[in-house]
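Excluded from the complex is one protein chain; the other protein chains are retained at their positions.
The block that comes next holds chain A.
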Amino acid sequence: MKRRVFLQAGLAAGLAAGLPGCRFDGRSLFRPDIRIARPGMDTGHALRDRRALPPPGQPVSGEIRTEVAILGSGIAGLTAGWRLAREGFGDFVLVTGPEPFGNAAASRFGDVPCPTGAHYLPLPTAASIHVRTLLSEMKLADDAFAAAPDYDESALVHAPESRLWINGRWQEGVQPHHGIPPSEIAEQQRFYAYTESLKHHLGRDGRRLFEIPLALSSRDAEWRALDAENFAHWLARNGYTAPSLLWYLDYCCRDDFGTGLAHTSAWAGLHYFASRTGRARNGDDAAVLTWADGLNTPARHLLAAVTPQRTLAGSVVRVRERRDHVEALVWQNGRLIRIRARCAVIAMPLFVAGRVVEGLAGDGFDPSIHTPEHAPWLVANFAMDHFPSEKTGETLAWDNVVYQGKGLGYVVATHQLIRAARPERTVFTAYHALADGEPRDVRRWLAGASADELYDLAASDLAEVYGWKLARNAGAVEITLRGHAMPSPRPGFLGNAGTQALAAADGRLLFAHSDLSGYSVFEEAAWWGWRAAGRLLGT
């Protein structure tokens, strides 16, 4: 019957009308618009290849003289500028680099902002004075230095906080328990009890074994020896074999470090569980602070203190230390600007600094040996025209994870809104730490992958949960590829003499970046910026 053809054509036309922005090349009929962002890639590769930057023979078209040049606008650079400004030191310039806010950048669809990188801040430890100072200034905490401050509840993550898609249904929380045998649950509890007991354990030097900031952790050699071993090995050695526990720990490592258990230092793995001692009067110990656009909200607060007058857009192409000053060349939209500063804070990732800063080897950092391995990440923001329907009785949580999923789940940008009815539109942010295979190979794959391949990867968790409903509700997707997203604490990372040398540098060049910690979280990045500013201020 030819009627069939007629009806099919009608169906296709109807779908086209209902799905604005969808393309008609067969396979991608049901796909939203895909936009791909590769922040920093062009600049980074140009610097690597020394092909284009700085362009040979390009004249310098302007000079800026300043006391301090902060080179990089990630959390570390911004924190340095914020602290200087806050303590009344105004003579500095902050160069943004190719990506303002770095891993704390954000995007927006209509009136819904969303993160393209970091999205939450755990409750700060007592030692995180820098973070507590910031939260207090942002009026996010009453009595920010108390043992358990009262945090602004609009920023404390709202219930339901997280859920896990396991065995075809949702359970509350990410630690697997639905359909998991009691013996595995007992093993999970044994592990958490152990790491809980480590939280207040002091090393022989009187410091907590695992502290945030990491640099303040105990130096006790007996415990530091764990850094020689990988976490998978340590777990096996200590009788942890339950698949559900191992999955969860692997998930945590991928989430915080960008690497799986087998490539993570056992010391770092334990640090993840035993370092967090922050508490809130009005929230669970595990509560976190979060905003629709993730950590871009605190990052913007930091930038506001830096002020636009002290901010310079552009990328540093060379840094030279002279006898009585530091000279930095900044490439800004086709022109070169020279900054002449008394001191500089190098707040860019070390794989860039290694190419830009001359004579790093003299400081004890050999880029070819000491640059930490960086893990690639993919962050995908799905602009949802409607909320996809949930199974009956299920409520969307802030963080939604798939057990044994390819990705790290997805976060809902509008979760923190205080509304009677949920908004019409939202954004789901799906995270993927690309931890399978060598980072180099993954980056090569990312460089060559088609939009459809990237979409398939980005959507894998969401597709498992919502099936083809996903494509019907997602109007557009922005995929952010971060080839060198974050340093991974591989076994031996604590012994990196190069990063230690840079952390200790105290001359005209100071260094501030999460790379110095060897792993990447807000508190670590901010710590190095805070400390660099402290040195400049002489405190």
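In this text, a residue touches a chain if its C-beta (ideal position, glycine included) is under 8 Å from a C-beta of that chain, and two chains touch if they have at least 3 such contacts; residues count from 1.
To be clear about the criterion, contacts and distances are computed from a predicted model.
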item: Candidate names "Carbon-monoxide dehydrogenase small subunit", "Methionine ABC transporter permease", "Fe-S cluster assembly ATPase SufC" or "Polyamine aminopropyltransferase"; UniProt protein name, chain not shown; value: "Polyamine aminopropyltransferase"
item: Residue of A:33, A:153 or A:363 touching the missing chain in the full complex; value: A:153
item: Listed residues A:287, A:348 or A:380, member touching the removed chain; value: A:287
item: Candidates A:238, A:389 or A:404 - the one touching the absent chain; value: A:389
item: Hidden partner interface residues of chain A, rising order; value: 1-4, 6-8, 10-11, 14-15, 18-19, 152-154, 156-161, 280, 282-284, 287, 389, 395, 417-422, 469, 472
